[in-house]
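As you look at this complex, bear in mind that one protein chain is not there, while each of the others sits in place.
Chain IDs A and B follow the sequence of writing; residue 1 opens each chain.
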Amino acid sequence: MLRLPWFEYRAPRSVVEAAKILAGEGPAAMLVAGGTDLLPNMKRRHQTPKVLVSLKGIESLRNANGTLGSGLTLSEILSLKKIPGALRQAAAQVATPHLRNMGTLGGNLCLDTRCTYYNQNYEWRQAIDFCLKKDGNICWVATASKRCVAVSSTDTAPALIALNARVVLQGGSGEREIPVENLYKNDGIDYLSRKPDEILTSVKIPDGWKSCYWKLRRRGSFDFPLLGVAVAIKFSGDVVEEARVALGAAASRPFLVEKASEYLKGKKLTDDVIAEASALIANRAKPMDNTDMDLYWRKEVADDFAGYALRELRGDDMRAIRLRIARYAI
Amino acid sequence: MSKKRFDVVGKPRRRVDGRAKATGHLKFADDLSAPRMLHCKLLRSPHPHALVESIDTAKAEKLPGVHLVLTRKDFPVPFGIMPVSLDEHPLTDHARHVGDPVAAVIAFDEQIAVEALNLIQVTYKKLKTISDPEEALASPEPRIHDYGEQGNIHRNQSYEFGDVDEALANADHVFEDLFFYQGNTHLPMEQQATLAQVEGDGKLLVTSSTQNPHYLHRQLARVLQMNAAKIRVIATPNGGGFGGKCDPANHEMVVAKAAVMLGRPVKICLTREEVFYQHRGRHPVLMKMRTGVTKAGKLTGMHLQTLLDGGGYGSHGPASTFYTGVLTPVTYDLPRFKFEACRTFTNKPACGPKRGHGTPQPRFGQEVQLDKIAEKLKMDPAELRLGMVNKPDSLTANWLKIGTIGLAECINEVVARSNWKTRYRQQPHGRGLGLACSTYMCGAGLPIYWNKLPHSGVQILLDRSGQVTVYCGATELGQGSDDVLATIVAEVLGIETGMIRCVTGDTGTTPVDLGSYSSRVTIMMGNAAMQAAERVRDQLATATGEQLEVIPSGLLFSNGKVFHAESGKSVDFLEAIQFAEQKFGTLGALGSYSPPKPPGKYKGSGVGPSPAYSFSACVVEVEVDTNTGWIHVPKIWIAHDIGRTLNPVLARGQVIGGVYMGLSEALMEEQAFRRLPPKLSSALVHRMPSMLEYKSLTALDMPDVDVALIEDPDPNCPFGAKEVGQGPLLPVMPALANAIFDAVGVRIDEIPVTPDKVLRALDLKSKGLTPRVGPDHFPSVPYPEPVYVATPAEGGDGKESKKHAAAAVV
Partner (left out) sequence: MSAIPERVHLKFQVNGEDAPVSFAPYKTLLEVLREDLNLTGTKHGCELGECGACTVLLDGEPVLSCLVLALECGGRRIETIEGLARGAALHPLQAAFADFGGSQCGYCTPGVIMTAKALLDKDLNVSREKIREATAGNLCRCTGYLQITEAIEDAARVLREERK
């Protein structure tokens, strides 16, 4: 049986109290919400926090009116009446139904970056003499790289970036609100701009976007994304007034594809426009050989997935393709 | 006895162990605990190939809560499943792969044991890493083992049944193909666990999730240098085995030794990562197939060469090596057959038997090649196969005796059900159907160690309470062996299966059965059970006949009664028992089974013979996206020649489960390894030893499966029932690859078939190149001179022929 290392457990009742504990304990403390990301990592000794600060008892993180509390589970998000398409499709494809009952929105946004050289037991990592991300000094994915290239594997972040959503971070020195894309840094180790004493408390999603999310993974459940394409569009009739395209699992952070977003503005989604935009989107997908499936293939199908997303927003009936790829109706 | 219609056989029923499984009552090995039980963890090598120069356990021993630390010096005697490969020490000083155990800690709890492992200081001398068979062939030194054929070749063999060069020269076409089948593992849901303790009578009790308690029993006696009569092995119900729990394992030896030394119960449960290191799964096999065919679509001969990646230990390897060829001639008339096979050692966890043991790999190649042959000859692949199906009661070129064969019926059934004739080659681009067939043994004709003893024994005890208890050493893995045992006894005695108590898999109380492997249990245990049940039934009949004043042979055992149709007299089963107990004393009977003597007499003829062979045919439907190569499987049709269905619920479950595992292998499962850049590191690690990254199908990835059971009772089998646990897996992989060809016209000549390979092949096709992805060369293997055996058709006597004897090297 894999077991957790020893830890001290704290259960603050408010965000302020939690931030105080974080400030007091420094890097020895870590936040835990659903536990679906941190606890496996602790069992494999990626993280061995001295203090676990549980967010479960903080009622204010569970707000579901207007802004979404970071403590809502993904299943709870899916049960809400009014959530944008991209977020719904992203949340519905995270891991498995059980893990969606446990994992939270905040947890998915702060998900540790992943890499096949990193998401392994301590003993396995010992066998490769560890890696840049944890306990070692070589990146085995790109041995010349000075930077860790572990891949951002959150599904909800690209969806929220496309939706132009913002997150609220609350720390000892007060509260700040930033666009979701600014939460991330393109560094597999230091991948969040969250300050050590900050807690991601809520997500604000503006109205008015038509959006969708397409996820590439091998199986109908369990698997992390190998590519996530999120597109949000404001239409005026059938003309694109504004577009936001975001990619997930294509770098150490999820990011906005500005060129494609710009290109789409003022255009009708004809087959030619979709092909051109898809090429622009795919051009930004630069996967590394550190996930499931063949690297070149993942690169090659990026434009197909971008095309699926754009066609779905154009109003094409994509249900049959969805079913073949996702393996269930999203 | 009077003949009757079946009461139990063929009727859908709740399996005898169904209730315990659905309520959580059933105890698997890790569910057990004992007072004062200690816990064991193993320290495993981080190096793929290294010698342990020194090992310092002093600090670990001093850690509070630690009771014992064991190392190689505590285990002077090696073990192994096969007498020709006794090459494992429970703890080693020569690590052959990452994860090879070098030390063990026994402590108060697992947490302390893990802490203590970190305090053991090991100095390793690293040796050159040997990653794959080609590297093994090219690097005779350093040797991974100091035995075997030469260098890092473990087994190397060559057989020729009839003159194959001549057969190929006389063919209208000769097809030459290379195929590769990637290794994969069993991934049982249950991680192996073992509890060892010294019982009140001073004897050692080892309770373990093992498929083969008998072989574990023998190896424990060997390693511990104890009298086997003082060791009892209980196989707990296995949470899935699929071949992965056949080998006696390091951890079983270690906790047994610790329990003896400490006098306290010691338990170990492997982590999931450790299960990947225990492995013993499907060998990666590279194959070269040269097959001669006539214009009319008849085979003239085949030359098959295989190269196996054995990993770090022998395991079942000598048998696996044979199995990459010996069943190839069983499905279709193949007049001449040359088979060369070589197994190499490499620095990876040892390969061994997984569902289909060694045969899925050549079956994949053979069935894909037949699809290519049909294409070339412009024949329907189903018709091609129907034209060459082997005859019943015939001998193959390599001297295997085929009894009943329902293969043609299987083909006809799936062809009809899938509307093959109106759909194959006639669907829009991107949609396709593929057909393939297969065969499997109903138990290996020879045991793993040489002996002339029975392969299975069953004991039945009856008493005046009406209780019927059946004892057998066979092991329940989920395949339903307890239900088979109960079914056969219940049918003979005319009672319900629910009236029977099965006691199985306990070397301390049950007669020897060799174990749950090679699809042998239904046939071998079943025949032994039949014999025992008929013996007690005859006692009951004699006594009842006397009481009713009728001739015993006119009595019928049915529906819990013993009755005499002619006179209309009857008694309850319970009364019959009491009459018999009164007449004969305490009631019971023994039955045993030994398979028929195989017709082949040449050295090596022992692998492949079986009392009967099952046959399957399968059609897979695919939809392929030509832009991405994405593969969708909406439906699979399968027909299985089962001889006779004992419990249709379980039989269908075995077929669907086999199809599932076959499809999962065909599409995604890979026991693949990562060699780090040799300039920077000697590491060779399993790419993904986890449930998440070792991909297997989920409920959402599983297509609909239409199952047909073809019944042609085989006289060698109990009530005619053949195996169903392994056969139905085998045709799925080639049927999928053939369906891809029908859909988009590309050949994927390796397993798994993944979207990237399909897309690569489509790309080649669009460039006008050969639309194929697969291996591109077969290395030079120093196969020996073949053992030449004349075929039955040529009037051979089953022995090595004098003509070639002088040149033969075995």
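Here, contacts are C-beta pairs under 8 Å (C-beta built on N, C-alpha and C of every residue); 3 or more make two chains touch, one makes a residue touch a chain.
Source: prediction; values computed, not measured.
When you scan B:286, B:502 or B:705 for touch with the missing chain, the hit is B:705.
Residue in contact with the omitted chain (choice from B:661, B:683 or B:736): B:661.
Taking the complete complex into account, B:64 is the one of B:64, B:428 or B:795 that touches the chain left out.
Annotation: of B:240, B:508 or B:713, B:240 touches the absent chain (contact as defined above). Only one residue from B:18, B:387 or B:775 touches the chain missing from this view: B:18. The missing chain lies against chain A, touching residues 1-7, 9, 11, 32, 34-36, 39-40, 43-44, 52, 54, 56, 75, 95-99, 101-102, 220-222, 328-329. In the full complex, the hidden chain is touched by chain B at residues 14-15, 17-28, 30-31, 63-65, 108, 111-112, 115, 186-191, 237-242, 271-272, 477-480, 649-650, 652-653, 656-661, 690-692, 696-700, 702, 704-705.
Note that in this section only the chains that are shown with their structure count from here on.
A straight line joining the Cα centres of chain A and chain B is 42 Å long. By the touch criterion given at the top, residues 1-3, 116, 119-121, 123-124, 126-129, 138, 140, 143, 218-223, 292-294, 296-297, 300-301, 304, 324-325, 327-328 of chain A touch chain B in their complex. The touching residues of chain B, counted against chain A in their complex, run 44, 46-48, 98-99, 110-111, 114, 269, 271-273, 623, 625, 627-630, 632, 668, 674, 676-677, 680-681, 683, 685-690, 692-693, 695, 697-701, 754-756, 759-760.
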